[in-house]
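With one protein chain removed, the remaining protein chains of the complex are shown where they sit.
Here is chain A:
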Amino acid sequence: MSNDNAAPSSSSAAANGSADSAAPRRNSKRPKYSKFTQQELPACKPILTPGWVISAFLLVSVIFVPIGVASLFASRDVVEVVDRYETACIPAQNRTNKVAYIQSSANKICVRTLTVPKRMKAPIYIYYELDNFYQNHRRYVKSRNDMQLRSNSSQDDTSNCKPEDLINGTAIVPCGLIAWSLFNDTYSFSRGNESLNVNKKDISWKSDRDHKFGDNVFPKNFQSGGLKGGGSLNESKPLSEQEDLIVWMRTAALPTFRKLYGRIEVDLNRGDTINVTLGNHYNTYSFNGKKRLVLSTTSWLGGKNDFLGIAYLTVGGLCLFLAVCFIIVYLVKPRRLGDPSYLSWNRSPGGQR
């Protein structure tokens, strides 16, 4: 009858107890506790409650509307004069074959008259705007050699520059399609009889001038091939001072782009008539590209650009609207948080809810 066997469960429990307390558990495979392995890392558990949704919307609208207003005002302050001239600057008799005209050696001077709609404070930036010009074309973008542009020592390095790399076996500096197709329309301005000085210094980013275009690299063999793609360069000036080239070579992101031409550093008054003497040399006619001349002031945000302001205002307004909507929904049909009746297994299968 006597039976000393303890119940298995209690014996093992006792064994645990002792093992837990004292004995070094060498053989135990018991995993060690850590918050990581037990997946109990402290965490904040954001719940997108209606309150949060509404406040988020309100917050966004509160921040965005003022920014939008400010940006819009900044943009409205900017005065911009745009003149599209690519057709106007072709004599009427040549308009049937513009390409032939632009490729001919005829005198392509053309005079345009602009009226200043509002007072423009100096500096007034002169841009030319091209259209349908794919500066971002793959063949075009890579057709340059940054090494060559930067340092004299690698001026024979014309890799990537095909087909504008070599002339009679000697390297073209600067090589490549971008440089070759340098924009070469010229503008000079006069108000009445007073000619307005165009400052072409410092129109490129300083980093480009200082680091990408060497001050000991001089143009060589440039535009000396049979086919001229665009403007030529003064061979006595180093590339770092050829700011038109530097601006041109910062390729634009989109096929419609503006590039800075120069600055007029006097104020223009409302109603002023500006005469532009325009050297219409650049061929955009082959590909039906438009050419525009733009005079523009800037604000703290840059040139005339309503987009940001409108975007900010729209988003701010939309958020405000949504906040109101949600508040109305919240008032009309409130949803109690954590309502168990929303649980799928509590919803009656018949779908009475």
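What we mean here is this: contacts are C-beta pairs under 8 Å (C-beta built on N, C-alpha and C of every residue); 3 or more make two chains touch, one makes a residue touch a chain; residues count from 1.
As a convention for this text, contacts and distances are computed from a predicted model.
Enquirer: Name the absent chain as its UniProt record does, using one of the following: "pantothenate kinase", "Vacuolar protein sorting-associated protein 26C", "Phospholipid-transporting ATPase" or "VPS33A core subunit of CORVET and HOPS complexes".
Expert: Result for the unshown chain: "Phospholipid-transporting ATPase".
Enquirer: May I ask which residue of A:I203, A:V217 or A:L239 touches the chain that does not appear here?
Expert: Candidates A:I203, A:V217 or A:L239; residue touching the omitted chain: A:I203.
Enquirer: Give the residue, chosen from A:N184, A:Q223, A:N280 or A:S296, that touches the chain omitted from the document.
Expert: A:S296
Enquirer: Residues on chain A that touch the omitted chain in the whole complex?
Expert: 1-8, 12, 16, 20, 27-50, 53, 56, 60, 64, 67, 71, 123, 125, 127, 129, 133-141, 146, 150, 162-164, 177, 180-181, 202-205, 207-208, 211-212, 229-230, 247, 250-260, 263, 283, 286-288, 296, 298-305, 307-308, 311-312, 315, 318-319, 322, 326, 329, 335, 337-340, 342-345
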